[in-house]
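Please read through the structure below; I'll follow up with questions.
Subset of chains shown; positions unchanged.
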Amino acid sequence: MAIHSLTPTPDQYSYVFGGVDPLLSVKPGDLIEVSTEDCYGGRVHSPDERPSEVVPFSELNPVSGPIEVEGAEVGDVLAVHFVSIVPARAHAISSTFPHFGALTPTHETAMISGALEERVWFYDIDLESWTATFRARRSDYEVSLPLDPMHGTVGVAPASGESRLVVTPSTHGGNMDTPEARAGTTLYLPVNVPGAMLSLGDGHARQGEGEVCGTGLESAMNSVIAVDVVKGGALAWPRLENDDYIMSTGSIRPLEDAYRISQADLVSWASDLTGMDTLDAYQLVSQLGLAPAANVCDPNYTMVAKLPKWSLKSAEAYGGVHRRLRSAAEEYARR
Amino acid sequence: MAIHSLTPTPDQYSYVFGGVDPLLSVKPGDLIEVSTEDCYGGRVHSPDERPSEVVPFSELNPVSGPIEVEGAEVGDVLAVHFVSIVPARAHAISSTFPHFGALTPTHETAMISGALEERVWFYDIDLESWTATFRARRSDYEVSLPLDPMHGTVGVAPASGESRLVVTPSTHGGNMDTPEARAGTTLYLPVNVPGAMLSLGDGHARQGEGEVCGTGLESAMNSVIAVDVVKGGALAWPRLENDDYIMSTGSIRPLEDAYRISQADLVSWASDLTGMDTLDAYQLVSQLGLAPAANVCDPNYTMVAKLPKWSLKSAEAYGGVHRRLRSAAEEYARR
């Protein structure tokens, strides 16, 4: 088990997927200890600062990478297993933005009415109790929330020579902002260029479904990931797997089209794994599927479609790569 | 504890909310044992029949009611607690329709390409093991699913003199098709006319989130509900409460607007219950909220927004009516 380390210097962060030279090259099966910055680039130091003033728009959401995975070829599937995701600082930060989030006019849902107040919350992170403390800004309300760390942004170089801003999730992954991208989960991404060119960032100490205000508990992270390559099996959209569920995603607007993409993909995946025809698989997904929102605030919205693995009986996705990466993660933890 | 019974004769079912004379009149605090027909009006007797041929469109989704709740006045909140929901027949039925469901052209998402095959599935219902058995129609795949009975359609007479088809959920409730409407849950509906005029039907032995194919495990039900009235507190959209969550809903298209309505309503509710201002409540909901799809197939789509009650500390919604109805349900069960 080769273990790499990636700790980018400030000037090494990148802000697009695609067209960026790799910072690190690894082999399928390797583990990487990677540190990521928060979505504000670490520039917000107090709840009295305004993120929109201290962080230029084009420098929001820095990602660590790209990581080149040797042998990954166009048409393969890149498996990224989240071994651990641990907040790196004593506080996480959340904020509203004047023109970002689901409940205010934005650049995409343009209006001429006034925008939202920009307000910042600092949460104390306590790794011991595994909690973050929320404190209201205009009253005394205070409550401790369980940590549930995840990466909002994980993706590869897009197909067809595109370079996409880190904030826009699409077929290459990116800023999907799903709480499902937590430790213990494997994310499947399409390989669109040789080496795949994986980058990740935008850690959240926790996040509600939909990320309605536009930010989670934004947190620099010390994470460990394991990567592998599944030959062939070209993916249309990112998928996830944990011990209990297979999951499909779709990232587009309007939200029903994100739902459609994720559900159609899950139907197709269930059909492949069970041998049922499309309509029978559609029926099973209709009755057993879960459909949580991931984000309803980014330039593309993301829906997740989940099917419990017990309904698939003995079928295993991608030759059991999730199970093998899970074992590697346990081995890493035992060292 | 007064216990009423409502078993409509075939000609007593109704197909609109609003403008219908009540079948029963009850008092706040009463329980009603009510039987409901399946969405096919009980007319599909074999998986080889085509629902679109044996059920006229205007007779889909019959509801039992209206039930007049004495003393309910315009501007009040009607609380409907689901005491128990039990499948009434040995099988539940699901089907695709040529122009219904999220993954086929419909009358609303009109296309000129071909529609989906109409296929019917019969599930064996086993109340003993509390399961329904799924059998693929074109292969041998078979799997047992846990029952999770719910009512897809529960609503009251709309405001402003409207009468709405039972299939279209809106501010008056109706065909929201959320799996959250299960036993143990209280549904809050606005009172738009004197007596509220509650109707319900469309039982599902279980249903996935989004009801992607357009139908759940459609099942006639023997249900028990308890009703109460909260004076004042005018609701904009239906809300739900169970022992763990408060929940808001929104029913409209596109799906992001259903999400927006449900989230904005939950923010407002959380603000009312905690005394926090809107932006602080927005922040809490953003980090703790769940956002599952209810239906993405009906003429209006429904999203649900959920907040765990522990985050509200000692605050109780609507003066604890859920807790009291829960007790009444337990008393009923102990008889």
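A and B label the chains in the order they appear, each numbered from 1.
As a convention for this text, contacts are C-beta pairs under 8 Å (C-beta built on N, C-alpha and C of every residue); 3 or more make two chains touch, one makes a residue touch a chain.
Here the structure is a predicted model, which is why all the values come from computation and not from measurement.
S.K.: How many copies make up the whole complex, given 2 shown?
M.R.: 4
The rule is short, and it goes like this: only the chains that are shown with their structure count from here on.
S.K.: Just send me the rotation angle from a CA overlay of subunit A on subunit B, rounded to the nearest 5 degrees.
M.R.: About 180 degrees, rounded to the nearest 5.
S.K.: As a quick test, compute the distance in whole Å between the mean CA positions of subunit A and subunit B.
M.R.: A distance of 33 Å separates the two centres.
S.K.: Could you please specify the touching residues of subunit B with respect to subunit A in the complex?
M.R.: 94, 96, 102-103, 116-117, 119, 121, 134, 136-139, 141, 143, 145, 206-217, 253-256, 259-260, 263-264, 267, 274-277, 279-280, 282-293, 296, 301, 303, 311, 313
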